[in-house]
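One chain of protein is taken out of this complex; the other chains stay put.
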Amino acid sequence: MIPDLRIGLGEWELANPVMTAAGCAGSGRELARFFDIARIGAVVTKSVTLEPRAGRPAPRIAETPSGVLSAVGLQGPGIDVLLQRDLPWLLSRGARVVVSVAGGSADEYAELARRLSEAPGVAMIEVNLSSPDPARGGRHFVQDSAAAARVVGAVRENARADIPVFAKLSPDVSDLVGLAADCVEAGADGLAMINTVRGMAIDADTLRPAVAGGMGGLSGPAIRPIAVACVYQVHAALPEVPIVGMGGVRTGADAMEFLLAGASAVAVGSALFHDPSACVRVVRELERELVDRGVERVGSLVGAAHRTAGAAGVAAE
Amino acid sequence: MIPDLRIGLGEWELANPVMTAAGCAGSGRELARFFDIARIGAVVTKSVTLEPRAGRPAPRIAETPSGVLSAVGLQGPGIDVLLQRDLPWLLSRGARVVVSVAGGSADEYAELARRLSEAPGVAMIEVNLSSPDPARGGRHFVQDSAAAARVVGAVRENARADIPVFAKLSPDVSDLVGLAADCVEAGADGLAMINTVRGMAIDADTLRPAVAGGMGGLSGPAIRPIAVACVYQVHAALPEVPIVGMGGVRTGADAMEFLLAGASAVAVGSALFHDPSACVRVVRELERELVDRGVERVGSLVGAAHRTAGAAGVAAE
Amino acid sequence: MSDVRPVQMSSPVLTVRQVDAYHAITVVAPGIAERFRSGQFVAVAVGGEHSSMLTRRVFAIHEVKPDYGGTVEFLFTVRGRGTAWLAERRSRDLLDVIGPLGRPFPLPRDPVNCVLVGGGAGSAPLFPLAHALRRRGCRVDFVLGAATASRVFSAITARRIAETATFTTDDGSFGTRGRVTDVLDQVIDDACSDVVYACGPMPMLREVTAAAARHGIPIQVSVEETMACGTGVCMSCVVPVVGEDGITRMARACVDGPVFRGERVRFDDVGTIPFDALGAPGWKARASGEDRAREAG
Partner (left out) sequence: MSDVRPVQMSSPVLTVRQVDAYHAITVVAPGIAERFRSGQFVAVAVGGEHSSMLTRRVFAIHEVKPDYGGTVEFLFTVRGRGTAWLAERRSRDLLDVIGPLGRPFPLPRDPVNCVLVGGGAGSAPLFPLAHALRRRGCRVDFVLGAATASRVFSAITARRIAETATFTTDDGSFGTRGRVTDVLDQVIDDACSDVVYACGPMPMLREVTAAAARHGIPIQVSVEETMACGTGVCMSCVVPVVGEDGITRMARACVDGPVFRGERVRFDDVGTIPFDALGAPGWKARASGEDRAREAG
């Protein structure tokens, strides 16, 4: 039996449910030296901004137990270069391309959506809401449901109707389910979660924070249980909304965990730093997991843990 | 040079800054088989309730990358047994004892504080605010600053004046600094942070959540960067308030990381599952770290990373 | 909690062998070997110094020997990540081991007839027990079950130590086709057994306990519940057990057990909090604080 790995993400169908995570796959060229990028579900770009961004000073990354703490700061060449150079190259290699967008105001996000809609070949827009909102003293859009919904609405209105728009959520919010519902209400066709978790490490030699600027975002297997809980909770509340799950996916079994929690697809992020072929390996391992369990369609796993679990209360310690 | 490990926690002085974390040290007897419990800063009890509690069904614990996911559910014999059996035993061994309390209402917490104040030898009360509040549909007290402050206030009012009261905070809140300030305002003499982070794991064989009931709390080195960030942020906002830092402390270097972030003491939790002697080892390793760096007083490290760091902004990805 | 103090040590691996479906590791651990009583187990750290695996793996002690000051052997099958890592150890590697842990099998004062019932890898602790019983002049009969022939545990040793050794396999590839309980009544009758010792999966322990009850003889079971620490501090390994006062408590298999009197374990309620357990939602505070002080652990 060869299991059917095709999966629907709302209206959009993917050959298999494994993507790269935004900001963890370079321009695509770096990974293409290790595997054929047309063989994975989709390539997600680094969050693109209207203007070039230099990002944050080094040191930008520190290793933590089973995790990575980073503060790259959206370094990138801006939308022009993406449209002229990176997008055409990705398409020429047969990749399905999701463009992640980030901005400093709803207008900037709207402009990015318009520009991307004029270009051929953008399969989906992912709205990175973990970008500072200068209008609220640099708090991230995602930390205020109304601001987040405004951004999502602006992208949905300005993006071509046939391009699905997914909102990318962060776990560092008080009411994730409410935020998710507000984003869907504002027009999001689906959700991507989770972005990194706020964290910090201090270098014992220099006595300074290990990444410049102090705070960073935690990613990698360390946060997988946090991510799975987020996906589970949101899928329980909004079972019709397609979810791209991420946070510590490293193996096919990890991918399956997200599917069982309610994600329709998964993205592989910092695992690519360790293993540049992680995406194709995860596809292969996921196929093997399905074969071992006699599962014919990967789609049948989506949300399966909700059907076996009792009430998923929150434990008190 | 033998460094001075004594540290002040508000009015209270500890022989060294290493404690056990609530709920991770059994009744004290289990660990006393491996080391002399009088040699560590303090022993913190499992959160005690007025009545006995059976806790949650098994499976209660799952292993995650560099972490532990648990849902024990405050199993314990109740305050009577603690006062008659466990507390006297701990005191007879020369331990400094911090009693962690949990309840279902401010009145229950108040009653616990009164009972503990009558007993001799309670060095500190830690108020576990991650307990469900039946009055708000089971949301934890900690998730509502006002409810948390009410509980802290009730404990402070009813506890003997010479017993410091520390509020234990959870990272799963939108505004940790606000919560911390409200707890201090309500009378907390200090803060303990962090409790476990909400998480979930799904067993790929059974397709069910790996701990009964679904959601659990994530602890261990995986969450250390999250915990350090919490301590850093709260210490930056409330530099005068003593903090007991915890979340993934496993080595002396880890303990130092918390001190640098602003904690005056640290607690060792799930590392005890791996190494029952972890607390004394951490004391020893911390001493070595100080010697290696020529630091004479452990107190001089508290908050040192704030003095070397620039503005600790929040990175955007 | 047993009053023998366990020790934690970095123990050199002496040998790693593969026997049928099992891996056997022997470590040099004098402190553990000298304190050991049958039924006790070790808790092993896995994955090395920078491991992402934080919880310990527990294994019944299969044999202790006086060589090199004292060695300890445990046997295991590869189930998950930790046992896979253990299977790759070579001699001279160091293992971080804690032991001996847990309440041992109580031994009869008199030379009575004992039947030892084990399932698969669960049979390991019955072997040192058999030796201890023989040393006290007890008659020992073995009943060992497994899924298939290659999983039958140390058949030759069992035959050597015991008066009789009866084997069952689910597929009939060795001994009688069927389960241990299919042959147990007969063995008890033939051997005039006075007491039963059993180790293995919960459903088997339940059946064996029922058989002992039918024969009106006492039974000691060693239960297997998921453990994360093995030392009593994580509270993960709880099993509902009825105390002498008739009150059910969530007892920790690692320090209150793993050996319990069979009829005290509420097998049907394993994996739940029985409504009448001490502190369960349905539990009514019936007793004074004094009674509660007898709470398990």
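Chains: A, B and C, in written order; residue numbering restarts at 1 for each.
One rule holds for everything that comes next: a residue touches a chain if its C-beta (ideal position, glycine included) is under 8 Å from a C-beta of that chain, and two chains touch if they have at least 3 such contacts.
Quantities reported herein were computed from a predicted structural model and do not represent experimental measurements.
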- Task: Write out, one label after another, the shown chains that touch the chain missing from the document.
- Result: A, B, C
- Query: Taking the entire complex into account, which one of B:Ser27, B:Ser66, B:Gln143 or B:Asn158 touches the absent chain?
  - Reply: B:Ser66
- Spell out, residue by residue, where the missing chain touches chain A. 23-27, 29-31, 33-34, 51-61, 63, 65-68, 70, 72, 75-78, 80-81, 84-85, 212, 220-221, 270-277
- Positions on chain B contacted by the hidden chain, ascending: 65-66, 221
- Which chain C residues touch the hidden chain? 46-53, 81, 85
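We adopt the following convention: only the chains that are shown with their structure count from here on.
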- Query: Are the chains arranged, by touching, as a line, ring, star, complete graph, or other?
  - Reply: complete
- Item | Chain ID, smallest distance between chain and overall C-alpha centroids | B
- Where chain A and chain C are represented by their mean Cα positions, the distance between them in whole Å: 46
- Message: On a C-alpha centroid basis, what's the spacing between chain A and chain B, in Å?
- Response: 33
- Multi-chain contact sites of chain A, meaning residues that touch two or more partners: 65-66, 221
- At least two other chains touched by the same residue of chain C: list those residues. 52
